[in-house]
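In this view, the complex is presented without one of its protein chains, the others remaining in place.
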Amino acid sequence: MTDKLVTFEVNGQELQAEAGSMLIEATDAAGINIPRFCYHKKLSIAANCRMCLVEVEKVPKPLPACATPVTEGMKVYTRSPKALAAQKGTMEFLLINHPLDCPICDQGGECELQDVAIGYGRDVSRYSEGKRVVADKNIGPLIATDMTRCIHCTRCVRFGEEIAGIREMGATGRGEHMVIGTYIEKSVDSEMSGNIIDLCPVGALTSKPFRFNARAWELTQVEAIAPHDSLGSNLNLHLRGNKVMRVHPKDNESINETWISDRDRFSYEGLYSSDRLTSPMVKKGGEWKEVSWEMALEMAAASLKEIGDGDQIGTLISPTSTLEELYLAQKLMRGLGCNNIDSRLRQGDFRMDATQNSVHWLGSTLSDMDQMQTVFVVGGNIRKEQPILAHRLRKAALNGAKLHYLNPIQIDLNHSGEQDICTPGEMAGRLAAVAKAAGVKASGGAASLLNAAQADESAKQTAANLKAADGALVMLGAMAQAHPDYALLHTIAAALAEATGAQLSILPASANSVGAQLAGAVPHLQAGGSVADHAGLDTLQMLKMPRKGYLLLGVEPGRDFWNGSLSMSALQSADLVVAISAFRSPELEECADILLPMAIFTETSGTYVNAEGRWQQSRGVVRPQGESRPGWKILRVLGNLTDQAGFDYTDSQQIHDEIHQLCESATLDNKQAAPQNLEPQLSADGLLRGGDTPLYACDPLVRRATALQQTQDAGSDTIRLHPEEAARLGLDGSDTALVKQNGNQIDLPLQLDERIPQGCVWISTSLARTSTLGQPFGEVTVEKA
Amino acid sequence: MTVTVKDKTELFSPQICAEIDRWIAKYPAEWKQSAVMGALMIVQDDNGGWLTTELMDRVADYLDMPPIAVYEVATFYSMYELKPVGKHKICVCTNVSCMTNKSDLIVEHLEKKLGISFGEVTEDGRFSMKEVECLGACGGAPMMQIGKQYYENLTPEIVDAILEGLE
Partner (left out) sequence: MVNEVCLRTLDLERPWLMEQYQSRGGYEVLKQVLSEKRAPEDIIEEVKKSGLRGRGGAGFPTGLKWSFISRNAPGQKYVVCNSDEGEPGTFKDRDILRYNPHQLIEGMILAGYAIGATRGYNYIRGEFWEPYERFEQALQEAREAGFLGDNLLGSGFDFELHTHLGGGAYICGEETALLESIEGKKGQPRYKPPFPAHFGLYGRPTIINNTESLASIPMILEKGGEWFADIGVKNSGGSKLFSISGNINNPGVFEIPMGTPFSELLEMAGGMKDGRKIKAVIPGGSSAPVIPGEQMMDLNMDYDSIAGAGSMLGSGAVIVLDDTNCMVKTLERMSYFYHEESCGQCTPCREGTGWLYRVVHRIETGQGRQEDLDLLDDVADKISGKTICALGDAAALPVQGMLRHYRDEFQYHIDHKRCMVGAG
């Protein structure tokens, strides 16, 4: 393909396009409509539906616009008698075996087949034979199938192969008997699977949670920003009245392209959980009582003030909160003399805070991700952390990039890549081996590890690929950040990046992980992202050295924390816990004294700063449920009630503008001085627990999205371990085992899994039962139940 | 440490593995998938003439293919059977040259003799019948194939003799 422009004519209109590009791209760009079903700009060209046939001068047969390259001087007719005859012919064929059950079809009103049929179909069918009926398979809780409606465009099949990177759907059988589906009864497990609902031009694949809930024409569309991972994918919310009925992607080529993750698509279900906290409540004598807002706010303000010493308060804020909430919460608490503010609830080691003087970020723009030539992911299962980011890494891999992973578990990759797998205790050593291969000199906090490291072939290869690349990243994922020796991993990764010319990437975990740093919702940085005048305690310190009082914002004790049991015991022992929350939970009710119902995602306006530092604003588009109020309003009143100046906002835009001004000189930069004397905190010997936060366990909203919770990626309360490890522990043949960590114990089902390294047992965090244990990486014993 | 992966040689008997490997060797190393048709045929022959989903899954594992890609192949080509067939699968051509040479009489004769129709298996499992498209032996119409063998210029009497000669 060349950049040369060619000039050609469509319906007498002169157009220009790059030589070799397809006709349909040019007509789409020029706003000339050619009907199509199989063509999709993000998928390979199949040219099988034959709907886009057009007449090209001097060519005897009609040609598919999707697969016909433009050439100089070409004359195209998209609506000539010959073109229309071909298009109408295809339409008739598509309809003979289509059930035409539009009145009961969820796609009705937004169906591409329906739309095109109006323009190109006939009113009476000439086909009088029996129509094809296809038996449906259950493909899981997210996608409903009515394959009798399928027109075999194969978009869903191509999506699996080309975008999701796992072939789950296929076209089995041949001819008229060809059936699109999974062939066997099997759930579709891609973390981006919901996109096939959008791709399907008919009602064959529709949203299961949305099924029969509304008709397309009853819905209004409003924009929003996804509030889970750090991408900030752009969404279109479809509302009926005051309710979010479903979520679709909004195209944004530089963020989510045309896709969204299943998490962003289906988490809206959690909004309507019966767990929603809908009125202010106060615990009196162990009983929860509904109270007025006025009373609740006054009590909260008074009790916080009553603690007197601000240092005796801990402030824990969800990193999925809006920028305005993060900012106001820290402003409120700093005003009360409390510097103990953190939003990094799942981080395992805060020793890097001491030298951090800038805002940590992805280290690259999202669109540059596709162009990376080498990416070395340390402690990350990106597909199951941030699916759309993983899609970009996959694109890089398909472009020929070398991807290397260092993890305490073998992960399922959907692209080519090398995996180095070791126990959690060996990770820093293995990373040091790569650094050593790259020529990093032993110095600073990681000196002893670097001295001891042996660079083997795989380490040398990783280092060489980093060095050779024009565009390389060393990326610290969620498992690295949850590691008790994150400071070591971070320090070595930074040195490795420096030695190889790669960028260090600190993958922000949540929707506002970057925003939280800019807002000062961390103990060591203040609003504007500069070093705090008075550094406070980090999350772990706040829990290890329990405070008298806590303010929680959008946080659920137990499940949102690195160490679930520690969070419970610290909060239970406090005199006062004020929780601003959208949801109730038994754990929260056990710990808290005052509950203030908060509006969340879709109900409140606010800003999200994504992994690459892009500020995106979302409006409140539905009324908050019950008496709940936007977080910024709650915090504003608490500011007023605690007699603080500067809390007189009348809308959230004012808060946004205030933060924006403070951030004018903020820099996103992962460079910092390496701390000295970093003693390893996790021993390399003995049985260790490994644990991830499952894709749908990450925040309170997702945990209440019922359909997502029925999928594989919801995770399970189990102990996974290598068969040989099970044998060594005398557990072969057992169904369950007793696991003990930090004095807590539970019995859990056992699952043999060859992907877990020996010397390690895998217990995911943040699940109903596992959150009663301790941290994801640490010493553990497992014995017969 | 490295994590052990499933030992592929445990998927099939050594003999079957060796036969599949012979097909794999014909194609470029990165195109193991090319051996899927050969592998399915070998596995089908070894399983009394038909493929179970489990066998297809094993072929997928053996060739590093997604299972759905194997199902696509197995359901596309007519020689793969996804339901049990008789020990002797009788494939009768009924296409034009055979039809005009009275293949219908051969079909009728077989149906009467075996008590089954196309797509069915005799109760004792010895025979099944299948209607097939042109097998490229029109000069010997009417014709049929049993197992790997072609039988041409059929008459009911010849059919009787052929069936009697089968084990």
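The letters A and B name the chains in turn, as written, and every chain counts its residues from 1.
Assume a contact is a pair of C-beta atoms (placed from the backbone, for glycine too) under 8 Å apart; a residue touches a chain by one contact, two chains touch by 3 or more.
Please read all numbers here as calculations on a predicted model, not as lab measurements.
Looking at the complete complex, one finds that the omitted chain is in touch with A, B. Of the options B:V73, B:M129 or B:L154, the residue whose C-beta touches the omitted chain is B:V73. When the missing chain is restored to the complex, the residue among B:M56, B:I116, B:L135 or B:V159 that touches it is B:L135. Even with one chain removed from view, chain A keeps its contact list with that chain: residues 45-51, 53, 60-62, 64, 67, 85-86, 89-90, 92-94, 96-97, 126-127, 129, 151-152, 171, 173-178. Where chain B meets the chain that is not shown, the touching residues are 26-28, 31-38, 40-41, 63, 65, 69, 72-73, 76-80, 91, 94-97, 99-101, 132-141, 145, 148-150.
One rule holds in what follows: only the chains that are shown with their structure count from here on.
Remark: chain A and chain B have CA centroids separated by 47 Å (rounded to whole angstrom). Taken together, the chain B residues at the contact with chain A in this complex read 1-6, 53, 66-69, 71-72, 75-76.
Put simply, chain A touches chain B in their complex at residues 166-174, 182-184, 410, 421-423, 722, 754-759.
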